[in-house]
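Excluded from the complex is one protein chain; the other protein chains are retained at their positions.
Order of writing sets the chain letters: A, B and C. Residues in each chain are counted from 1.
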Amino acid sequence: MTAQVESMVRRVETPEFDIMRAAYAELVVTDLAASERFYVDMLGLVVTHRGDDVLYLRGWEERTHHSLVLRVGAEPYAERLGFRTRSNDDLELIEAEFERRGCVTRWVDGDLLGMGRALRVWDPFGVPLEFFHDIELHETQLQRFDLQRGAPIMRLDHFNLHSAQVEKTMAFWQDLGFRCTEYISTDGDDERITGGWLCRKPTVHDLALTAGRGPRLHHLGFYVAEPPGVLRCCDQLAAGGYAPTIERGPGRHGVSNAFFVYLRDPDGHRIELYACDYYTGDPDHEPIRWSVSDIRCRSFWGAQAPDRWYDESTLLMGPDGTTTTVLDPNVDERTSRSEVMA
Amino acid sequence: MTAQVESMVRRVETPEFDIMRAAYAELVVTDLAASERFYVDMLGLVVTHRGDDVLYLRGWEERTHHSLVLRVGAEPYAERLGFRTRSNDDLELIEAEFERRGCVTRWVDGDLLGMGRALRVWDPFGVPLEFFHDIELHETQLQRFDLQRGAPIMRLDHFNLHSAQVEKTMAFWQDLGFRCTEYISTDGDDERITGGWLCRKPTVHDLALTAGRGPRLHHLGFYVAEPPGVLRCCDQLAAGGYAPTIERGPGRHGVSNAFFVYLRDPDGHRIELYACDYYTGDPDHEPIRWSVSDIRCRSFWGAQAPDRWYDESTLLMGPDGTTTTVLDPNVDERTSRSEVMA
Amino acid sequence: MTAQVESMVRRVETPEFDIMRAAYAELVVTDLAASERFYVDMLGLVVTHRGDDVLYLRGWEERTHHSLVLRVGAEPYAERLGFRTRSNDDLELIEAEFERRGCVTRWVDGDLLGMGRALRVWDPFGVPLEFFHDIELHETQLQRFDLQRGAPIMRLDHFNLHSAQVEKTMAFWQDLGFRCTEYISTDGDDERITGGWLCRKPTVHDLALTAGRGPRLHHLGFYVAEPPGVLRCCDQLAAGGYAPTIERGPGRHGVSNAFFVYLRDPDGHRIELYACDYYTGDPDHEPIRWSVSDIRCRSFWGAQAPDRWYDESTLLMGPDGTTTTVLDPNVDERTSRSEVMA
Partner (left out) sequence: MTAQVESMVRRVETPEFDIMRAAYAELVVTDLAASERFYVDMLGLVVTHRGDDVLYLRGWEERTHHSLVLRVGAEPYAERLGFRTRSNDDLELIEAEFERRGCVTRWVDGDLLGMGRALRVWDPFGVPLEFFHDIELHETQLQRFDLQRGAPIMRLDHFNLHSAQVEKTMAFWQDLGFRCTEYISTDGDDERITGGWLCRKPTVHDLALTAGRGPRLHHLGFYVAEPPGVLRCCDQLAAGGYAPTIERGPGRHGVSNAFFVYLRDPDGHRIELYACDYYTGDPDHEPIRWSVSDIRCRSFWGAQAPDRWYDESTLLMGPDGTTTTVLDPNVDERTSRSEVMA
């Protein structure tokens, strides 16, 4: 690897605020009943609240009110990606950081059930984020083995974004205190980063960046307890008539060591069921480099992913009520198609 | 091992009739609703038929009408142990065999739902058996992964009897065409068999004999698809308030290689969930000997079983409407307590 | 399904001889050391005997001398597919059956280590078979958990043949006493069988037929104890540099309920690791029909198999020392390409 990329991926910033972890996503879906059948009946997420036009869901071990909010709308898109901060006081510091960058920021209060004051912002690339601390706590279902069904989805783990500017976007998240755990880069002297995995909690990631037309939400990653749970989920989906929702896998990623399967929900939103994470909390934890030409980084066992896994993604809602403009990986980034296809 | 025991366990008879396999048991229970909660809600058996005082159940891969019949009665006992024959014509040959031995035999027809003509007999030791061929076939639930819940109980596998006369009882079943796959015997010149595993289908057993006060039904063995299914079942039972039903294990038997757990149903009937069987179908398959002093035969990992696992069993119904007389392992059999405790 | 196909698949013959099960294959490989690294170091098969130009291997629970014989040669092909008979006397009866059909038959004695007299025949389609009873027995490694490594391959399970004449070939094997457990057929009035699974032992198959250019050996199927063993094997192969040997899967077949992965050995011979079989031993076990247009029969979860999985296969050695002529599925069989691609 080149010294330049090495210094880029190793950069560690410690801002004054403390973003703890990826916490929830709000997705807009076109048929709430169809979404409930998929996420609740088939995948087994726990319903915290069911409203006329909204569903609040959480994983088996989660205590916070929701990690996935599904709201009915005319077109599918992602409304926001929520991160929990260590304290309420972090929010003003984050607001200042985003205002300094000229980003749109908005305070909301009780915008979602179970939540209090929260800070919505659109990052410099147009991604709709929300930062919050206050959220209602609920009982975990971790040991209610008698109630559990579907896949053993323990918790929301991470967001994966399609980005047309991977290196700049990675630098931005590093400024917010995220640390790079693994990355993919091109070979040769003109090394460029085409994929990055960034964490706050001590796992492989809270946020990952994949080179491609963006910004778009590539997928939501849910942590499942063990690989057999992923297999069981595939069997249940197929038996229930949902085989077409299985887009890629099951398989092993070299990057992150994930035992994965990718599903497309009834609106095409992509989710990953993800097992086999590892501890990354020590501050001298070295980022692992994967060459873009090494097929094992994306598929340790060598299986090809379908094109749509690389091409398709969920649009993001902008501050003006229309979805964010999507850019092609630009010339300055010099990320060729073959690199994107890593 | 002594030559005498070696010739005993290796004996292979080929009677004219063909008993295919252990097929079903009928148990009398005192509270059918409680039994349904245990066997259906917790363990996940499939209901073929639910009557006022009877429940017909089968495993996920089973196609025959039932492998477990639960009938309400004042006291718990085992009504009969059913074996399926290859053809209907086998039944007369079996009748002749039992009459030759002076056993009680009775023809029944439509005695149970889904069945036709069947031959009830009480074997020379007082065990209530039934032989039959005709039984209604149903759809398998093997690939209805969306409906499956509870433990992955695939099928009834075997009956295990407490016997006061293990060697004589083993010889009797060998006469019926059963072959010994594994056995436990005492050490020294006066070697005696204290446990025997006998099969017709090419697995470790359809019938096992355990030295002890008998004849009684020690347990029904159900085959589960894989060890994690046994663990999941324990978690579900405990979460549902059924932890006290878990009597022994999970663990590994040396004998049969079973990954097992033993449960006691609401009436105290014992069932085994059993994974990790192996193929025994070749005619020169050698019986495996275990010394009664080798703790690994009963508990490969060394854990002690509770006394009640050795002492308690289900009584059997006799031909006269009272339960069969239970004998202590008799002096002629010279099976001491320590041997029984294998 | 049409009455004609229904009567075809339900046909049960009981010849005088008793072929018990698929027992071993002999494959010719070009680099024995490379094959040993693959089959022994990576997959974990047990070495019974290692010679200068031959390797005798068996699975963890197998007691017979070998289930896979690898012999060095200039070109890879399959030398023979061995079936074990219940007794030695079956061999003459089988010889008569093949001579009646005008097939080449040959007696060999001690042709392979650990074996005695055996009958080699080439079936009417050119497949090199061997029938035998006598074979040396060895200790099982089933409970030598401390020695086990690689995949938990328990035993050879079945042979899968590419056949240009599936219906005729199925009828031939039914004449030998094999029973159809599952099959794939075309839709409509002119229903044709394009795949058949046939057993002698009470599992889904000892022999399967896949429509395609044949006769060729599509794959050897090895039974593994549980799905996680298949995953572990993929991880080990990939970590050892063998990812390119993983051709298809892991995944679930609808047919047979197999949790599978297909591998190509260093010479391109295909093997399947196969878990999740079920009991088929009752004589009224109904064959399961799958429509050729139902993607779930081949891939329950919907993933596409690569073309080479359908097209490529191992050539078979003929009686004259040259490999058997391969035919395209002929016009009389009216099996179109799309049907073959089931």
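Everything that follows uses one rule, which is that a contact is a pair of C-beta atoms (placed from the backbone, for glycine too) under 8 Å apart; a residue touches a chain by one contact, two chains touch by 3 or more.
None of the values given here were measured: they were computed from a predicted structure.
One of A:168, A:213 or A:285 touches the chain omitted from the figure, and that residue is A:285. Residue A:155 is the one among A:58, A:120, A:155 or A:264 that touches the chain missing from this view. The hidden chain makes contact, of the residues A:37, A:149, A:168 or A:201, with A:201. Mapped onto chain C, the footprint of the missing chain covers residues 42, 143-147, 149, 228, 232, 235-236, 238-240.
With the whole complex as reference, residues 20-21, 61, 63-64, 84, 86-87, 137, 140, 142-143, 154-155, 201-202, 225-228, 254, 257, 276, 278-279, 281-286, 300 of chain A touch the missing chain.
Interface with the hidden chain, as seen from chain B, comprises residues 227-228, 231, 234-235, 237-238, 243-244, 246, 250-252, 259, 295-296, 300-303.
The rule is short, and it goes like this: only the chains that are shown with their structure count from here on.
Centrality by C-alpha centroid: the chain sitting nearest the overall protein C-alpha mean is C. The chain with its C-alpha centre at the largest distance from the centre of chain A is B.
With centres set at the average Cα position, the gap from chain B to chain C is 34 Å.
With centres defined as mean CA coordinates, chain C is found 44 Å away from chain A.
Those residues of chain C in touch with two or more other chains are numbered 227-228, 300.
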